[in-house]
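Heads up, one of the protein chains got dropped from this complex, but the rest are sitting where they should.
Labels A, B and C are assigned to the chains in the order they are written; within every chain, residues are numbered from 1.
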Amino acid sequence: MRQVTGWIVLIVLVVFLIWSVMLIHPFGYPDVSDMDDYIIENSQEETGSNNVVAAVLFDYRGLDTLGEATILFTAVTGVLLLLRASKRKEETS
Amino acid sequence: MMEHIPLDFPFLAAALLVGISFYIIIFKKNLIKLIMGIAMLASGVNLFLVSLGYRAGGNAPIYTDVPEGTMVMSVPQALTLTSIVINVAVLALMLTMVIRIYRHTGSLDSEKSRKLKG
Amino acid sequence: MAALITHAPILIIAIPLLAAFLTPLIGMASSKARNAFVVVSLIFTVFLVFTLAKDVAINGIHVYTLGAASPDLSLPTGFIVPVRIILEVDGMAVFFSIIWSVVSLAAAIYSLSHIASETGQNRFFTLLLLMVMGGFGLMFTGDLFNLFVFLEIASISGAALIAYRTKFADTQEGGFKYIVVSAIASLMVLFAVGLLYGQYNSLNIAYLAQVIQYTMLDKIALALFLIAFAMKTGMVPLHLWFPDAYSVAPASITGMLVITSHACMYAAFRICFTLYGSVINAPVVGWIIIIFGLLTMFVGVTMAVYQKDVMRFMSYHAISQLGYMWVGVGVGLAVLGNPELIATYGRDAMSGGIFHILNHAMYKPLLFFTGGALFHYTGTRDLTKMGGLAHKMKWTTILYIIGTLSISGIPPLNGFSSKILIYESVYQFHPILTITGIIVSILTLASFTKAFHSAFMGAELPEYKGVKEVPRSMIIAMVILAAGIIFITLFPSLIVDSTIHPAADALIDPKPYISAVTGAIP
Partner (left out) sequence: MLTKIVRTVANQLILFIVIFGLYVIVHGHITPGGGFQGGAVVVSGIVMLLVVFGSQDLKKSLRERVLSITESSGALMFIILAFIGIGVVFFYNFLLGTPIFGRIPDFGSGPGDIWTGGVIPLMNIAVGIKVIAGLSAVVLALALFSGGEEVEE
């Protein structure tokens, strides 16, 4: 039962995946690129950065990078939280 | 559409990666394999994202001593970078939990290490 | 004050974040100072949320463009596509952020003594603040990729907090299930975002809503979004992880997780009504949501009847209650294209569903908190082992009764006012929905009465001689939520007029949301 459901879900997913990548624009020739053209044209003037990817990361989409840094912080905090000793030092000694 | 299929290879590779990873996630019982499946799913999605932004014959979007010509789209690269770091964080946390589960139950099999039922 | 209101959307996100970064540093100096700092920063956030809510009610949608020369400069000069990340706060976002701010404050206060005997408190509160920040970001953002980032923040911190009590194996398992489900769901969201980006070269929800075509790719993306968010809210075929994760977390976190699933529900609404609002095939998607909503209601409550673990029992009820909201809003979606039906019952059905979210966000965390209070001294979650606790824990008993009456929709409590709104309007759409709703409600009352009987009534058990009333901060947190319930009970029409109807209208008509970013629609 579980196997059969699994296969059905998998096949439906794969069919739709292949279908969607067939439908999307051919690789290398995007249909629309207004936003990216604007960024490539204006990033030097607006952010002063030669590296357009850095300009996108830290200026145009700065909140994403802040969120990304936050996720890293969250994960580090989470890992250290889960690997902590569950008893305090003075109790064990 | 036929003439594009060789060119569309990155998209198909991404779909293949996602498909294989779903196979692993649905059918594999070992927790480490499950994590590997999720890592593959993340790679597939990242590959898909970054290949969305490619323009044929484009240069890297960095103006330092760049040759003449078009540039590839920069936003998908930034998104992929963000998504890679996010997935590193998720994987670190997952592995920690698996280590803890292994300490408690002595097994990595998702059937054997189950405590919660009903 | 004017500057405060202008910058309020980002401050509500940034202040918990700043507090989260500072908490480990302050916690090294003194734990009392850390507790005070956490609570004060959350109180300030609540204040900001209410200020912003008042302003949104008066002046309409708030737009905040990050990094531009001025906050309302959503499009670069002389260009028609939004480039930067835009925060957008409308009636719907404000409604959810009010719930989230109040419940997270209560949860933080509750945690102060609930986890007082455990180690790792600095990191616990850091993660709690990060989760608060993730939730607010999820509600305020007007950008699809940003939505994914905040979804991940909320789920990672939630998973780490579920697994907080590392000495038990079941907590690790619950946390692991939660993070696996979240990771898969958010990667599906990311794939769908990629599909939309590839076609329209934009990530802004408002702009995409304006240019969307509803091609086959858009349909696939919509399905991926809906499956991902349904997975995160525990809709029925995908609900198996839900009780496992919710029952093992510390009670304060379970209360917050309930609201996180509401936030994912918000994201699903945002996608259906705003992003696809003008093109969606509303009856089909509406009926799909209604059918799965009914299934969720029914399966949740029938599974709950057999549960012996108090937190699992309440988690299954949470699943069942989430079904009501899906049904209410699903009916609204099914008639979206028809202004007449919207006016006769569609708007009421949606208001009922949204009102039920508010009520559920008050009584379900309250019930989880009382469950945590039972666990706090007895050390067990097994209902069959409890008994006679009413003699010792008077406050907890009273608060549990309030929550029970409210969840089963006993008049005049708030659960009743939202359920009656759903029943009346949904009946005109299809009577079977109302009948199922009433049956589920009766089953809910029956099972909660049984749980009440086994935990609180009966003779005092000898092993619980030492049990006393829970510490003061836990009582305060529960009283905050109970006060919310009583306030809604006393003034239902005030609440409905000032918050619920604006939220429902924001869903029904996406045009103000779109034109706030892109200017007037040509």
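To be clear about the criterion, contacts are C-beta pairs under 8 Å (C-beta built on N, C-alpha and C of every residue); 3 or more make two chains touch, one makes a residue touch a chain.
These numbers were taken from a predicted model, which means no experiment stands behind them.
Chemist: Which chain C residues would touch the chain omitted from the figure, given the whole complex?
Modeler: Residues in contact with the chain left out: 7, 10, 14, 17-18, 21-22, 24-25, 28, 64-71, 119-120, 122.
Chemist: Give me the chain A residues in contact with the hidden chain, please.
Modeler: Counting only chain A, the missing chain is touched by 44-51, 53-55, 57-59, 62-63, 65-66, 68-70, 72-73, 75-76, 79-80, 83-86, 88-89.
Chemist: By the contact definition given up top, give the residues of chain B that touch the hidden chain.
Modeler: 60, 62-68, 81, 85, 88, 92, 95-96, 99
Quick note on the criterion: only the chains that are shown with their structure count from here on.
Chemist: Considering B-C alongside A-B, which chain pair is linked by more C-beta pairs in contact?
Modeler: A-B
Chemist: Using Cα averages as centroids, what's the distance between chain A and chain C in whole Å?
Modeler: The mean C-alpha positions of chain A and chain C differ by 23 Å.
Chemist: Let me have the rounded angstrom distance from the C-alpha centre of chain B over to the C-alpha centre of chain C, please.
Modeler: Taking the mean C-alpha position of each chain, the two centres sit 28 Å apart.
Chemist: What parts of chain B, by residue number, touch at least two of the other chains?
Modeler: Expected reply: 18, 48, 52, 73, 75, 79, 82, 86, 89-90, 93, 97, 100.
Chemist: Check each residue of chain A and list the ones that touch at least two other chains.
Modeler: 20, 24, 30, 33, 35-36, 39, 60-61, 64, 67-68, 71, 74-75, 78, 82, in rising order.
Chemist: Along chain B, where are the residues that touch chain C in the complex?
Modeler: It is residues 18, 25, 31, 34, 38, 41-42, 45, 48-49, 52, 73, 75-76, 79, 82-83, 86-87, 89-90, 93-94, 97-98, 100-101, 104-105, 113-116, 118 of chain B that touch chain C.
Chemist: If we count contacts the way the header does, which residues on chain A are in touch with chain C in the complex?
Modeler: It is residues 16, 19-20, 23-25, 30-36, 38-39, 42, 59-64, 66-68, 70-71, 73-75, 77-78, 80-82, 84-88 of chain A that touch chain C.
Chemist: Enumerate the contact residues on chain A facing chain B in the complex.
Modeler: Interface residues on chain A, with respect to chain B: 3, 6, 9-10, 13-14, 17-18, 20-22, 24, 26-30, 33, 35-36, 39-40, 43-44, 50-53, 55-57, 60-61, 64-65, 67-68, 71-72, 74-76, 78-79, 82-83.
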